[in-house]
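Omission of a single protein chain aside, the complex is shown with its protein chains in their original locations.
In this document, chain identifiers A and B correspond to the written order of the chains, with residue numbering beginning at 1 in each.
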Amino acid sequence: MANVIRRQTPAARLGRGLLYGVLILAALFYILPLVVMLMTSVKPLSEISAGSLLSFPQNPTFAPWTKAWGEACTGMRCDGVGGYFWNSFAIVIPAVLISTTIGALNGYALTKWRFKGSELVFALMLFGCFIPFQVVLLPMAQTLGWLGISSSRAGLILVHVVFGIAFTTLFFRNFYVGIPNELVSAAKLDGAGFFRIFWRILLPVSAPIIVVSVIWQFTQIWNDFLFGVAFSAHNTQPVTVALNNLVNTSTGVREYNVDMAAAMIAALPTLVVYVLAGKYFVRGLTAGSVKG
Amino acid sequence: MRDSLPMKNTSATPLGAGAKRSTPSGGLQAWLPRLVLAPSVAISLFFVYGFMLWTFVLSLTSSRMLPSYDFVGFGQYARLMANERWWVASTNLMIFGVLFVVICLAIGSLLAILLDQKIRQEGALRTIYLYPMALSFIVTGVVWKWLLNPQLGIQAMVQGWGFESFRFDWIVDPDMAIYTLVIAAVWQASGFVMALFLAGLRGIDDSIIKAAQLDGASLPRIYWRVVMPCLRPVVFSAVMILAHIAIKSFDLVVALTGGGPGYATDLPATFMYAHAFTRAQIGLGSASAMLMLGGVLAILIPYLYSELRSRKHG
């Protein structure tokens, strides 16, 4: 709404003030939990049990953070959650790359090379978005067993790719639908083939939707717990499993400050991605992904 | 250009897709799209529909801790219908699902419209609204569990300010606890909906708005009559994503209320998990999964059909 005519009456000024007021109130609502997490993670344990959640830290300390990173117990290992980062990255990065690539090719094929039944195929693939993971846990375990890759990194990557394809296809398909077909048909007339057109024409303009897809998949896979705990072995557990072991111990003193610090550490990569790439995210969505 | 679901090729180009070319690799080119799609289709067929079928088969057995193939007809479904906790869970999903989707759409579109008014610091505000989506539901559940705790969180804080009779103890009230789930879920997802709507708004041609303004319409009226109808595809995308979150809601329930007080905040996903795994009742759990998926599909298929039929480009 950049060039819309605006009036400058006092009523309009008041309206403007109200506008900012609402926006700031909303911002407070969204940021409150984060503030609570941060404050709690720097309070010593005595303050937490004594005060209320929303009280300011009197004696802030970073000890909970160092403990969460390198010393907290996640089983018989007491090395904190830091070491599990590598496991998570080793799973997330290949899975994101593979699922994004497949989604891109799918979206391209579904929109620029329409054939009888392509819409139906798309609709059928879309249902993959809705399956709760608990339902597929056991059959997936059996399948991974057949394939011989249960409890391995490859198995986890396969699982995440399989259930990510529905989303990435959705994003790319909606994006490519907004790209004029004339470009593609002109290229076809010139004799260009399937992959050549993709490489030369569609890929260069796909940056925004690639960002959207990567951010979405990264977040989903990084934050996944159920598959991560069921299909990992003792040495390939992702960071969510470590966090769960830290926070959900059945006995023992709950060190809320360490728990919060660990939760923030585990969330750091996704938070960084959202904060830094947030504007590209919206740009990517703007560039046509949401249109019919 | 209209998308249509039935098989007619409505491409406007002289080359209909799928037309066999007389180029050397014309035959291959025609099949390449199908070849490219084939793995994903196969994956879908096996991992989505195949697993759903397997779950259906299991729902007809008396499986307990691990699957067995001792068939008992629809006995598990009968048990499910007589299970009071299942009815609580199903009702909860409807309450939670509808409220969650509607409130997210309302807040998301409102914030997007407000943010679209040439705000200073739009980027910062947008990041603040959007970041909750980066957190896992487990973290969201834990933090909101504290905030809503009567002794430790918001109620305690406001009472500490002097409002002794202030109460906000929904989370310990069996009748109100389900709404705490809505609060936490809306907090997490509405920013994302806002981003979708903002993108959609940015894609609308300003000339339409200016024309309406010149005609004398006020800004709110313009938004309601002119802008929102253009955003129908955005609403579609948003509903798809929100619905998937609502159905899959498991981590949030476990972290925020543990299904409690009692089982007042149980949802079908947690019901299925509790029975299939913790209680070693895979047969019953599979039946609940089938009903849950069935209900979801019953609502989504008509919606999907109507949207894909009448899609318009923005």
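One rule holds for everything that comes next: a contact is a pair of C-beta atoms (placed from the backbone, for glycine too) under 8 Å apart; a residue touches a chain by one contact, two chains touch by 3 or more.
Just so it is clear, contacts and distances are computed from a predicted model.
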* If you look up the hidden chain in UniProt, what protein name do you find among "Probable sugar-binding periplasmic protein", "Circularly permuted type 2 ATP-grasp protein", "NADH-quinone oxidoreductase subunit A" or "Acyl-CoA dehydrogenase family protein"? -> "Probable sugar-binding periplasmic protein"
* **Which of B:A30, B:V72 or B:V226 contacts the chain that the document leaves out** => B:V72
* **Missing-chain contacts mapped onto chain B** => 62, 64-70, 72, 75, 79, 82-85, 145, 149-151, 169, 171-172, 174, 257-264, 273-275, 277-281, 283
* To do: Extract the touching residues of chain A with respect to the undisplayed chain.
  => 49, 73-78, 137-138, 141-142, 144-146, 148, 150-151, 229-231, 233-235, 241, 244-254
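We take it that only the chains that are shown with their structure count from here on.
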* Inter-chain centre distance, chain A versus chain B - centres from mean C-alpha coordinates, in Å -> 15
* Structure fact -> In their shared complex, chain B is touched by residues of chain A numbered 1-5, 19-20, 22-23, 26-27, 29-34, 36-37, 52-54, 102, 105-106, 108-110, 112-136, 138-140, 143, 162-163, 165-166, 169-170, 174, 177-178, 181-182, 185, 188-189, 191, 193-195, 219, 223, 225-226, 240, 243-244, 247, 259, 263, 266-267, 270-271, 273-275, 278-279, 281-292
* For the complex, which residues does chain B have touching chain A? -> 1, 3-5, 7, 9, 11-15, 17-18, 21, 23, 25, 29, 32-34, 36-37, 39-41, 43-44, 47-52, 54-55, 67, 107, 111, 114-119, 123, 125-140, 142-144, 146-147, 149, 152-154, 156-157, 160, 187, 191, 195-196, 198-203, 206, 209-210, 213-214, 233-234, 237, 240, 243-244, 247-248, 250-251, 269, 272-273, 276-277, 282, 289, 292-293, 296-297, 300, 304, 308, 311-314
